[in-house]
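Missing here is one protein chain; the remaining ones are kept as they sit in the complex.
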Amino acid sequence: MTERAAPQQGSRAEPGPLLVIDSVSKWYGTEADGDYVLAVDGFSLSVGRGEFVSLVGPSGCGKSTVLEIIAGLRKPSAGAVYLDGQRLREPHPAVGVVFQEDSVFPWRTVLDNVTFGLEMRGVPPAQRRERARRILEFMGLGDFADRYPYQLSGGMRQRVAIARTLVLEPEVLLLDEPLGALDAQTRLVMVDEVLRIWRETGTTVLLVTHSLEEAALCSDRVVVMTARPGRIKHVVETGLPRDRSSRLLGSEQFAQISQAIWEPLREESMKALERR
Amino acid sequence: MSQQAKVRLARTAVVAAVLVLLEVAPRAGWVDPITLIPLSQIAAGTWQLAASGRLAPHVAATASNVLASLLLAVTTGFAAGMLLWRSRRLWNVLEPYLATYYAVPFFAFYPFLIVMFGMNRWPMIVIAWAFAVVAMAVNTALGFSRVREVYVKVGKSLGLSPWQMMRHIYLPGATPYVFTGLKLSVSYSVIGIVASEFILSTAGLGWLVSFSYNYFDMKGMYAAIALILLLVIVLNALLLWWEGRLYRREV
Partner (left out) sequence: MAVSLPRAVRARQGPGREMLGLRVLQLGVPVLLILLWELLYRMTGDLALSSPVQTWHTLLDGFRRGWLVRGLHETALALGGAYFFSVVLGIALGVALGIHAFSRQVFEPLVLTVYSIPKVTLYPVFLLFFGLGVPAKVAFGAFHGLFPVAIFTMSAVKTIRPVFLKVAAVMRCSPWQTFRQVVLPSVLPSMFTGLRTGFSLTFLGVILSEMFASRQGAGFLLMQAIGLHDVPRILAVALLLIAFALVVNTGFLVVETRLRRRFGERDSGAISLGG
């Protein structure tokens, strides 16, 4: 089991996949200038509605590039991305992104950070505050609405960033190593948080991570990418129940999934290491 | 006692010691009382000067000149900074000149500006503007180009319009640097105006110092100097307080 067949366009029998990434490639520079770099090479993937898919690969394999192309932050050099059969060319309101770096605006309070997207979309103040408060409650941030980000820990700030995206009720949630900057224990707590959000909102999640553990605990499917240029090397179906959590950590099942991911990932990580 | 309290206490002691020295040194005859008059007399002189009403026109002259040059420097500096930010090429061409700009002794141009504009406020305003504008421009450009990339990504992923990006991402993101530019501009404007008044002028606090000196009115001279120092210290404290409020929010 290596690459999946590219989905056929137009044939939307049954409820088709929500998100389709069709042979996306990204390169920089030109051969003539001698600075040609192929970052992503013919990446195809389709993600079903409500699915949780993780993207893992050695650093620099282009997994974040793929995510930014889906988010509309970068243009693919070739190929295309479809949401519900509609081609995405720029940031789409139904696609939300959470970044690795601390992206909470320090000049706004927690509440004003969460209302930001609604404000930009012209939602009336009373309504956006009401929606933001609901999300803050949901994220366990209810008591922090009027604080400024500097008064919160890194983990709490990342919750605010997630809340800011969730309040817009995205159909697809793109997570770009959202837990990468947190310490190991906080990460595991946040893994459960992400799983809860996924279960309770029914949103579709695409998680980019360099953590084997996160991928193995969270996903329905784990996509392992090759070292640059990024291609799909292997896909692991975890078969985890919908009601899963970090408690899985010591289980036999977790060990098996981890093993299945680590074999191909190890090979690629060695390649990436030796190349530097 | 907390560390901070200790620091504050020591700092107060240092300032007090200097003030006491200013009082005692001339009285004890350690320095010639014509060269340095005791602090209490300086304070009395400052008070008299302020109470006499003689001071008002000079304060008004200095304040209005500082304000005019500051306004000019901040607006033109901000605009120039935006230009430098938008045009990478312009920045690259001008960068070596910006790096050496503050080595230029602008005051050497002051006599020339007097010939150009006449003995009025404009030579001073131009000098102070030239002094302040580049600090504003450079800090504006730095501020906008150092807005964290992830904030820009958040804005773009939400599909913000260029105006929304400017208003809600770039402007607040650049504020700390822009404020630094503003702060420097205030300092430089004051220095530019007061120093020009001091060298050659017909009014203003700087002029009052040189005028008193030239007429051997030591009490008046020290009073005017004390007044200038007081004004600068108050202005600095205000800016620091404002900045503290601004930075409190930054992580």
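All chains are identified by letter, namely A and B, in their written order; residue positions are counted from 1 within each chain.
Basically, a contact is a pair of C-beta atoms (placed from the backbone, for glycine too) under 8 Å apart; a residue touches a chain by one contact, two chains touch by 3 or more.
It should be emphasised that the depicted structure is a prediction, and the values quoted were computed from it without experimental measurement.
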| item | value |
| --- | --- |
| Which displayed chains the hidden chain touches across the whole complex | B |
| Sole residue of B:Q48, B:S64, B:Q164 or B:S187 that reaches the chain not shown, by the stated touch rule | B:S187 |
| Identified contact with the non-displayed chain, of A:E101, A:E119, A:E214 or A:E268 | A:E101 |
| Residue among B:W30, B:W47, B:Y97 or B:W241 touching the omitted chain | B:Y97 |
| Chain B residues that touch the omitted chain in the full complex | 6-7, 10-11, 14-15, 31, 34-36, 84-85, 88-89, 91-100, 102-105, 107-112, 114-116, 138, 141-142, 145-146, 148-150, 187, 190-191, 194-195, 198-200, 205-206, 209-210, 213, 218, 221, 224-225, 228-229, 232-233, 236 |
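Here is the rule we use: only the chains that are shown with their structure count from here on.
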| item | value |
| --- | --- |
| Chain A-chain B separation of Cα centroids, rounded to whole Å | 49 |
| Residue ranges of chain A touching chain B (in the complex, touch as defined) | 68, 71-73, 90-93, 95-97, 99, 101-103, 105-107, 116-117, 120, 148-150, 168 |
| Of chain B, residues touching chain A in the complex | 148, 150-151, 153-154, 156-160, 164, 168, 172-173, 175, 248-251 |
